[in-house]
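The structure's right below; bear with me while I get my questions together.
All protein chains but one are shown at their positions in the complex.
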Amino acid sequence: MTTTLTARRLTRDPVVISGVVTLLLWVVASFYSPAFASWGHIVTTLTVASFLGVIAIGQTLVIIAGGEGIDLSVGSAATLSAIVASRFMDGSNDGFLFAVLVALGSACVIGVVNGIGVLLFRVPPLVMTLGMIAVVAGFIRLYTGGRPEGSAAPLLNQLVTGDTVFGIPGVLWLWLALSVVVIWLLRRTAFGWRLYAVGANRTTAHLSGVNPSAIRFSAYVLSSLFAGVGGLLLLGYSQNVYTNLGADYMLNSVAAVVIGGTALIGGVGGYLGTIVGAILLTVLSALLRTMQIGGGEWGDAPRQILFGLVLIVVLTAYGRQRHLRA
Amino acid sequence: MNLLRGTGTQDLPGPVRSVMSVHMPALAVGLLLLVTVTASAILQPGFFSPYGLSASFATFLPLATIAAAQTIIVLGGGIDLSIGTIVTLSSAVSVVLMQGDDARLPLALAAGLATGAACGLFNGLVVAVLRLQPIVATFATSSVFGGLALLVLPSPGGQVSPILTGTYRMVLAMYVPIPAVLLVVLFLSWRMMRGTRYGQHLYAVGGNAEAAYTSAVPVSRVRVLSYTLGGMVASLAGVALLADAGAGDPTLGTELTLGSIAALVIGGTRLRGGSGGVGGALVGAVVLSLIQGLVFFAGVPTNAREFVYGCVIIAAIALAGLLTAREGSASGASGGRR
Partner (left out) sequence: MDSPTFLRMSGVRKRYGGVTALDGADFEADSGTVHAVLGPNGSGKSTLLKVLTGVVGPDAGQVRLDGAPLRPRGPRDTLTAGISSVYQELSLVEDFTVLDNLVLGVEPSRFGLRDRRAALARSLPWLERFAPAFGGRVPVRERVSDLDPGERQVVEVCKALVRDPRVLVLDEATASLRRGQVEVLFEVVDELRARGVLILFITHRLAEIYAVCDRATVMRNGTDVATVAVAGTPEAELLELMSGRPSAAPSGTRGPGTPAVETPTEGPATAPDATAAKDQDTDPATSPRLEVRDLTGDRLHGVSLKVRAGEVLGLGGLQGQGQSELMAALFGAARRTGGTVLLDGTPVRARSPKQAVRAGFCYVPGNRGTQGLALGRPILENLALPSVGRRAFLGVGLSRRREVAAARAVAERVNTRYGSLNDPVSTLSGGNQQKIVVGKWFPTEPAVVLMDDPAKGIDVGAKAEMFDVVAELAASGAAVIVGSSDDRELVEVCDRVLVMFEGRVVDEVSGDRLTEDTLIASAMHVTGADVAAAREGHTSELPDPEPRHAEEGGA
């Protein structure tokens, strides 16, 4: 009885579904191109996923905090942090820590402005963070004159791509560490419990002595902070920056969070799901690339189409809204 | 009577409060329009000349039309992040069929319209029947539509029929450019639709879907139709873009989506649905376009333009938000009470 119940619960658990889908995609990819199954390829895929995963940390927090919470400016925060860092580092290890702090600080400013706009001026989060994209893009142009300068400190590059054991680059360990911290934050801290409560029912949280505004504000700042960290990792990985470095992460981070079972209504989900979601998205686009769908005369188009369709199918498996009729 | 009334509950009589809350957003966006128009008239030479008006309205119309499309969807409680790609896909289909030939214009327009409607229908089915969350679902479909657009028209180009571009530039009675007429037609069609039962149901579904359902409003059908209509109107924006630019461009998707959402929010439509209207969104789009022009004409250094533009937009949105925000402001006990 209990085992069937648990089994049923498992088959409905978004994290499990996403995990299974990811494995399926990976098996298909391995059949298609055996190289996919190689250790090196797995590590590369995970490395690519780690950037999305780290940037989506904050997205997870903001979405859990509810109130239509969403942060579309994570990509911009990542870009800004990378651009600032590269300029301060300028290819040298001198003042490394300072550069990192300045970069993360500038990313946090975005979160602070988002928080003020959403909480004080009551701008819907979607619109506020959309608008911030334009502002940050404008600022980057002003700051760089359109041509970002500098490059990553060798130390950062070392941290991110440096080989540790079994060819695992440093960035994966960093991702692992951050994941542990975030999951702990959500499950075993007063902040985490309050965050869920605020997301599930803000009035209840307020009337239970929680300050919902403070919680939501923290979520937005943390979101930009983690996006900034993601930007630094991207910088360390690619060593150079360009002005739309983080643009792709805007909606992909939302997709990763939702695939991981965190509903946009807030108050449900967790970061474990987001990890799986990030890996799923990465494996999917790697698979489409390996299958060489697109390329040649068709360009990028078929891959985009398939990516969208698969995403819909995956989301249909769960993540659906309640039916109006019970 | 007084005894039962529970007096002292409302400082203002109900009707007065209702009127105020309904007209507040309109007031806000009207004010913005006044400010931007005045500033444009001062800073922009020849703003009120026939040529200036024609040029202005030619740039207003595409954004205004997309904003109208997005508003129809948002009013019904949805959102469409794929709307920009619907515009590009439908315009790509049109321009490829048009081949710069006036004779093929009707066919091309019909095909573009059908494409838009089909995309919208697809979105609607995904959201209303599969019940996916609109933000993510339309993100996924935007990938599909964007890909299709690239298939149809791999790179910017194509030949728009001369009649289309010619008509678009025409100015009637000295001061009335065709795009302005189209803008008015768009608004009147909206008012017409608002007057139907469907218009009412759209607001009901966006305002409170469960209440609408228990009141025998066909909620799913209303939603699907709102996305379909939105897609269709979006394809009209595609036509306007073609007419304005003279060629197709498969890459402008996302920017249009963002603009449409900003315009409707400035226009006083509630992003959660059920409140607002296309009229406000049209004005919001005009304001947005004017601000863009203003930043250019105000002599802002090139590199700072985007930044200033972004900041002004945020400020406008915040202003609109402040004036529109009615609910959610009361915190605590009274706030949670329905």
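Letters A and B mark the chains in the order given here, with residues in each chain numbered from 1 onward.
Going forward, a residue touches a chain if its C-beta (ideal position, glycine included) is under 8 Å from a C-beta of that chain, and two chains touch if they have at least 3 such contacts.
Owing to the predicted nature of the structure, the values given are computational and were not obtained by experimental measurement.
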Touch with the omitted chain, as defined above, among A:88, A:196 or A:271: A:196
Omitted-chain contact residue, chosen from B:41, B:170, B:185 or B:211: B:211
From B:44, B:159, B:200 or B:251, residue that would touch the chain that is not displayed: B:200
Missing-partner contacts on chain B, residue numbers: 1-10, 14-15, 17-18, 21-22, 192, 195-197, 199-201, 203-204, 207-208, 210-218, 274-275, 327, 331-334, 336-338
Positions on chain A contacted by the hidden chain, ascending: 5, 188-191, 193-194, 196-197, 200-201, 203-211, 267-268, 325-326
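As a convention for this text, only the chains that are shown with their structure count from here on.
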Geometric centre distance via CA averages, chain B-chain A, whole Å: 29
Of chain A, residues touching chain B in the complex: 68, 70, 117, 121-124, 126-128, 130-139, 141-142, 145-146, 203-204, 206-207, 251, 254-255, 258, 263-264, 298-309, 311-312, 315-316, 319-325
Chain B - residues contacting chain A, complex: 79, 81, 126, 130-133, 135-137, 139-151, 154, 209-210, 213, 219, 258, 261-262, 265, 271-272, 303-311, 313-314, 317-318, 321-322, 325, 328-329, 331-333, 335-336
